[in-house]
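Structure record follows, encoded as structure tokens.
In this view, the complex is presented without one of its protein chains, the others remaining in place.
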Amino acid sequence: MSNENTLSNNENDVSYLEYKGKHSGILGWLLSTDHKRIGLLYLISLSVFLIVGVTFGFLMRLELLTPGRTIMDPQTYNSIFTLHGVIMIFLFVVPGLPAVFGNFFLPILIGARDVAFPRLNLLSWYLYAVGGLLAILSILLPGGPADTGWTFYIPYSVRTNTNVIPALFAAFILGFSSILTGVNFVTTVHRMRAPGMDWFKMPLSVWSLYATAWVQILATPIIGITLLLVAVERIFGVGLFDPALGGDPVLYQHLFWIYSHPAVYIMILPAMGVVSEIIPVFAHRTIFGYRFIAMSSIAIALFGSLVWAHHMFTAGMSDTGQLIFSLLTMIVAIPSAIKVFNWVATLYKGSIDLQPPMLYVLAFIFQFSIGGLTGVMQGVLSVDIQVHDTSFIVAHFHYVMFGGTGFGFFAALHYWFPKMFGKMYNIKLAKRVFWAMFVGFNTLYFPMFIMGWLGMPRRYYDYLPEYQIYHVISTIGSWILVPALFLMFGNFIYALFKGAKVTEKNVWGGETLEWQIATPPVHENFIDIPIVTESPYQYKDNELVLQTQEAK
Amino acid sequence: MENHSKNHSHNQHGYGVYFLVWLALMALTGITVAVAGINFGRITVATALTIASIKTYLVLTIFMHLRSESKTFRVFVGVALLFLIISFVLLFTDYSFIVRN
Amino acid sequence: MFDGVSNFSQSTDLAFFFTLVVSIFFLVLITVLMIYFVIKYNRKRNPKATNVHHNTALEVTWTVIPTVLVLIMFWLGWTGYLEQSRIPANALTIEVTAQMWKWSFKYPNGKETDSLYVPVNKDVVLNLHSIDVNHAFYVPKFRIKKDVYPNQKRSAWFNATETGSYDIACAEYCGLNHSYMYNKITVMSENEFNAWLNSPAKHPGEILASDTSLIKLPDSAK
Partner (left out) sequence: MSIQHTAAAHIHRDDVASRMGMWLFLFTELLLFGGMFILYSVYRFTHPQDFHLAAKELNTVIGTFNTAILLTSSLTMALSIAAIQRRQKTLSIIFQLITILLAFGFMVNKYFEWGAKFHHGIYPGSDTLLSKPSGEILFFGLYYVMTGLHGLHVIIGVVIIAFMTVFTLRDVITHDNYVKLEAAGLYWHLVDIIWIFLFPLFYLIT
């Protein structure tokens, strides 16, 4: 369990950044079981992988600028989009928000001193690190990086001579890291809420992290075993998926998507939680439809596990299968719709302050809606037959993963940065960078919808000249994103060292627990465990206005 | 919130109960082997799986103390099993209606 | 945008059009509302917010309307798909073989080609085989796409409605030259087609795919 309670309150009073535990220096971080420090370990390692992944994305865009060879050969291109996908999915968006902000803020938001299993928490970071290193190793080993796409479809993944096995094991280990985070969060939410915090007094981000954690626990093992079997298939040739030995490659796809579809909700749910957290703060009013938002998280987690085969509409499933999975895909859109409408309704009669986190959140709603609505279009059978495996899909998932989760991540970073580090970044610059990101992002991905519908397949090194115009626009978009992303990181790094000090507890005027404690938080968050008496996002003074108005 | 203070679970069964459960498990194993020899046609698998489920139920409730844990635990187990069962059912919406090989 | 030239293009394009209109409607609705609220209830203009907790009637409305709409979308897609999945009898049947990284087509009379020739306004059934890994037979203008697997059977069919020459692409990642697995499908009048099919010599217009290679293979890929 948590650290022994031998520390006097005074020692406990110091900020978690300065706290001296058993170890000092770098070891004080690498061996710390403090959830906040682990959150930061994740933040640093995740950012590194994000930059690697993003660089690959940037290089792909350069290659696609002109038809034929631009800067690399096809083999390199194939490896790069595989690595880009693997890194972005398994090392960035899936762990993303839960591992960084979930670790840092979940215990604080429910009034606890740490997560339920702090040592397990540290272990999960180490697993993450090992998985990441293995992924990097697969690039460096002789044989060359895997070139299968992040989906590792059989039989190609059994036939190719590249380093598929290290990549598979990397994904397997990362899966376990994700599972441990899930186990920790479910237990923490059940057992460690502060007195008085019943389920419907929990902040909405806790609801979404809770729902996410369940998906992590239940879905991840399936991909674990599936990827393991691909490795077994490669090494021993047992034939479980290999059609040459009687296996069914479509069954591989089923198993892969049984995890990987729910995984997209692992990615988006925590970001939705962040959005639900930020909107009331910057609209300075209570959230609209608290229960509906909370329950829709559960509904998404639930229905999310029922639609996996919509990735296989051209694979030759039975008609019954097509019918059921298309129908269920339509249904899964509804809880997301409920969320979006409630968020927009929360702006109504608010007092809106467009600070950087809020800008990112509004962009999230816009971009997630585009991504989600095109997702629904893909769920429509005849349409999906046309757009499956084209850049329409590529546009869809970048809109939800980057435009949604990515922007949610950036929103969270701008929102909680002052609390985490006690420093403030340059707000004016942050706003400008936001606009560059927004414009760059949409320029980069929107053209992909058009060329996808027209018939530009994905995972294409080369293309017909008629698609060039869209590729050029898209690549230009990536050039706008480059400086923007650089500047955003730059702004944060500068703020860390030279930024204005923040000691104020509540910079944005939030009402959740993290804004009631010291900035940056003390070692065990709370000197005294709070007793919670009210729901979050009350903004009581607004209520008074309402009553006096009505009285008039 | 679930009751917080109880560390000492009431997960206490007498030795006798465990022995009885063990006897039942062994008996069920015997039955399933014996029955396997008889051909029930289509329900052969069903019989085997039913017996296995009964055995599992015994292990879960008594050996694993699920009976004396709080309700939350039972809901958890239900959720996990449901997820697995739904995956089976949905998968067979594909496989029941098609021959690919 | 809606320039499909097969019997499926109408239903597919209709489904696409309907979903697109609904999507644009909701996107515009949401965006306009957001911008309007941000301006109207800006902190400067509206320093004091008013709490509105929830409104069950509203929640029900915005649950039910999208539900109905997505069910309509589903129906459009499903009927369109069913058409594609019912393989017609009495059609011209062509055996299609996919391999890394080319297609080959075998006609009932034994003739084999690298690019596909079909008569206009006639049902054509393609039996798809692969001899190595997964590929997918994709004709964007026909709105058809079907994955091709080794050791498994798949079929696709279409009825081309306009003569001309269209692209065939491989839409399932299949390794190094996946993007070069391009070819052409030529739709001709019935007479022209029959003449072509029965002439032992190559049709004057026929060229082997390896010559056409829409995109020149880079040396490294050969």
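Order of writing sets the chain letters: A, B and C. Residues in each chain are counted from 1.
Going forward, a contact is a pair of C-beta atoms (placed from the backbone, for glycine too) under 8 Å apart; a residue touches a chain by one contact, two chains touch by 3 or more.
Computed from a predicted structure; not experimentally measured.
**Q** Indicate each shown chain that the hidden chain touches within the full complex.
**A** Looking at the complete complex, the unshown chain comes into contact with A, B.
**Q** Hey, which of A:I108, A:L122, A:A146 or A:I179 is the one touching the hidden chain?
**A** Once the missing chain is taken into account, the touching residue is A:I179.
**Q** Of the residues listed, A:L30, A:A129 or A:V232, which one is in contact with the missing chain?
**A** A:V232
**Q** Among A:K20, A:R191 or A:K501, choose the residue that contacts the chain missing from this document, as touch is defined above.
**A** Of the listed residues, the one touching the omitted chain is A:R191.
**Q** Against the chain that's been left off, what residues of chain A make contact? List them.
**A** Residues in contact with the chain left out: 1-3, 5, 113, 116-117, 120, 179, 182-184, 186-187, 190-192, 195, 217-222, 224-226, 229, 232, 236-240, 245-248, 251, 254-255, 258, 511-513, 516, 526-536, 538.
**Q** Touching the hidden chain in the full complex, which residues of chain B are there? Just list them.
**A** So the residues of chain B touching the missing chain come out as 2, 4, 6-9, 11-15, 18-19, 21-22, 25-26, 29, 32-33, 36-37, 39, 44, 48-49, 51-52, 55-56, 59-60, 62-65, 69-70, 72-73, 76-77, 80, 83-84, 87-88, 91-92, 95-96, 99, 101.
By definition in this document, only the chains that are shown with their structure count from here on.
**Q** For chain A and chain C, let me know how many angstrom lie between their CA-based centres, rounded off.
**A** 31
**Q** Using mean C-alpha positions as chain centres, tell me how far chain B is from chain C in Å, no decimals.
**A** Taking the mean C-alpha position of each chain, the two centres sit 46 Å apart.
**Q** Quick one: chain A and chain B, Cα centre-to-centre, how many Å?
**A** 35
**Q** Going through chain C residue by residue, note those that touch at least 2 other chains and give them in order.
**A** 149, 151-152
**Q** Which residue numbers or ranges of chain B touch two or more of the other chains?
**A** 100-101
**Q** Touching chain A in the complex: which residues of chain C?
**A** Going by the criterion above, the answer is residues 1, 8, 11-12, 15-16, 19-20, 22-23, 26-27, 30-31, 33-34, 37-38, 41-43, 46-55, 58-59, 62-63, 66-67, 70-71, 73-74, 76-78, 80-82, 84-85, 132-134, 136, 138, 140-141, 143-147, 149-152, 154, 167, 169-180, 182, 214-216, 218, 220-221.
**Q** Give the list of chain B residues in touch with chain A in this complex.
**A** 1-2, 4, 72, 79-80, 83, 86-87, 90-91, 93-98, 100-101
**Q** Enumerate the contact residues on chain B facing chain C in the complex.
**A** Per the touch definition, chain B meets chain C at residues 100-101.
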